[in-house]
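Removed from the display is one protein chain of the complex; every other protein chain stays in position.
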Amino acid sequence: MRRKEKFIEALLALCAGISVFTTVGILYVLVSESYGFFATVPLSEFLTDDQWTPLFADQHFGVMPLVAGTLLTTVIAIALALPVGLTIAIYLNEYAHPKLRKSVKPALEVLAAIPTVVYGYFALTVVTPFLQQIFPELAGFSALSAGLVMGVMIIPIISSLSEDALFAVPKSLREASYGMGATPFQTSFKVLVPAASSGIIVSVILAISRAVGETMIVAIAAGQQPNLTANPFVPIETITTYIVQVSTGDVERGSLEYKTIFAAGITLFIFTFILNNISFWIKKKFLQKYE
Amino acid sequence: MKIRSLILLMLSISFFACSDKKGGPPSISIDGSSTVFPVSEAVAEEFMAVNPNVRVTVGESGTGGGFSKFSNGKIDINDASRPIKSKEDSACKANNIAYESFMVAYDGMAIVVHPSNTWCNDITVEELKRLWEPSARDSIMTWNQIRSDWPVEQIRLFGPGTQSGTFDYFTEAIVGTAKECRTDYTASEDDNVLVQGVAADKNAFGYFGLAYYNNNKDKIKAVAVINPKSATPVLPSIETVKNKSYSPLSRPLFIYVTDLALERQEVRDFIQFYIDNCAKLSESVGYVSLSVEELSIEEAKLAKFLEAHPVKTAQ
Partner (left out) sequence: MSEVNWNRIKDRSFKYFGIGCTVFGLSVLVVFLLSIIIQGVARIDWDFITSMPSRFAEKAGILPALIGTLWILVLTAAISIPIGVASGVYLEEYGKKNRFAKFLEINIANLAGVPSIIYGLLGLEIFGRIMAMGGSILAGSCTLALLILPVVIVSTREAIKAVPDTLRQASYGLGASKWQTLSRQVIPASAGGIVTGIILAISRAIGETAPLIVVGALVFVPFVPSGPMDQFTVLPIQIFNWVSRPEKEFGVNAAAAIIILLLVTFVMNGIALYLRNRWQKKIKW
């Protein structure tokens, strides 16, 4: 019996180890290629130059415009998805009729299933012209349009996973709160959300990660003009758009221009890493376990 | 039980991974430029209509990506919207990949503006250069800076992204060096997006492939380019690109084939079919065919090679 238990544990550990294999693989690919890049372009220039034009004749290798683009679109996406997604989760969990929950939740999950290519074109051909009527100065490509559509795409990540977390809070807690005369609003925000905070925060982290790593929506609708700006109305370029642009394009493999993909990729990787560490620290502070 | 199904699953996956594809149908692998893709696709489709037992597949990894696979012997044919670069050629040599190249069509580049743009009807190469060169960034912003009798309004520029062969060719032909270009314009790799952009803005000015202009004549207006040699304005069309009067904005498209691939009968048949039919088929997808003389040069090139290298692998 003991042997079987040990065997199962080892098997499960092996599966978990695959994630390590993935990270090692990704790091190996990223580091080995960017090593060549950083041998040519000094790190200081990479971090401080305010232009990113490696594919033009006059080459600049400052990564900040790309980082700014990624940040801007992500912030817009989360600004939409977090309040809306969380509100939907709470509404479905506490206020809505169970039948409504059963039909609305999967309907929203469809939003996550729409191919990002389709979202991208939707952003470009429907959302942008619509927004241009409200903001006439909006350019044909913009962080705003892409960010909002990305936000819509990640709403179900937050709403569904948070709703599951809220659903799993023991009934006894709910009933105790109502027993004391609390409204659903108070119950939700003072009892349920804190109890489910681990799951909710995780859903937000997943959503942010998704937004940061999103490729096609921004590639199609946000533009290809690296721009160090906080203005959501102008074209920008994200790290992911740049990577797609070069890796499916005409650049010779092994050239400096090609290696810029990996330099950009490793920047993204480190960026996500820092973000995740902050989130985990936050999560640890708020984790509650109820019996 | 869960464990058993897990183990079964892993075993079946490894079985699949090990199983080899032993002798499938004869196949030809093509990859490379997304510009040349429609031509190769058309040829492949027509070829397979008369040779149904041959499988031809076409990918779109880009000219550079295609050359990378080509120099490793992973594909038989590379679609290229530019000639092979020296580094790529060295890679081929290093891997003992000898190859042949054939020109198959021309792609024209149309200069376009919004239909309600009444002032811009023709433009010189020198004016184009002043508009697009790197120093124009933040300095050449209004129409009248190009020609004094044009309005004092902001020009909105649209053009292909840096990954596009159209971009490389345009910058080389107009500015003088490939990739030398101002960086403040609306770029897109998708020419349809550029069409939309120009069609929506009265002050738009853009350039992209001829096929996209031809398919959207109702939405955009072409600007005649003044031929530097004859000093006459010429509008872009299949005829003017073909008879070379529309100049310098047209570029040749190529296919590269490995000699190794040409040892197989099906590839020889395919390349022969390609050259024989590329005139008709390239025009059917919006490109410009080679002239009769140019075509016969390519035919001769192929014939010479086939004679010197008889078939090695029997079908």
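Letters A and B mark the chains as written, and numbering starts fresh at 1 in each.
Heads up, the rule we're going with is that contacts are C-beta pairs under 8 Å (C-beta built on N, C-alpha and C of every residue); 3 or more make two chains touch, one makes a residue touch a chain.
Just so we're clear, the structure is a prediction, and the values are computed from it rather than from any experiment.
Student: Using the touch definition given at the top, which of the shown chains does the missing chain touch?
Tutor: A, B
Student: Would you mind spotting which of B:V56, B:I271 or B:L290 touches the chain that isn't drawn?
Tutor: Once the missing chain is taken into account, the touching residue is B:V56.
Student: What residue numbers in chain A mark contact with the hidden partner chain?
Tutor: 1, 4-5, 8-9, 11-13, 15-16, 18-20, 22-23, 25-26, 29-30, 83-84, 87-88, 90-92, 95-96, 102, 104, 106-118, 121-122, 126, 152, 155-157, 159-161, 164-165, 167-171, 182-186, 188, 196, 198-199, 202, 205-206, 208-210, 212-216, 239-240, 243-244, 247-248, 261, 265, 268-269, 272-273, 275-277, 279-280, 289-291
Student: Tell me where the left-out chain touches chain B, residue by residue.
Tutor: 2, 5-6, 9, 13, 16-17, 19-21, 31, 34, 37-38, 40-42, 44-45, 48, 55-61, 190-192, 209, 211-212, 214-216, 284-286
In the analysis below, only the chains that are shown with their structure count from here on.
Student: Rounded to a whole Å, what is the gap between the Cα centroids of chain A and chain B?
Tutor: 35
Student: Under the definition above, what is the set of chain A residues touching chain B in their complex?
Tutor: 8, 11, 51, 53, 55-58, 124-125, 139-141, 220, 223-225, 235, 245-255, 258
Student: For chain B, which residues count as touching chain A in their complex?
Tutor: My answer: residues 3, 6, 33, 60-65, 67-68, 81-82, 85, 87-88, 134, 161-165, 168, 171, 177-181, 183-190, 193, 196-197, 200-201.
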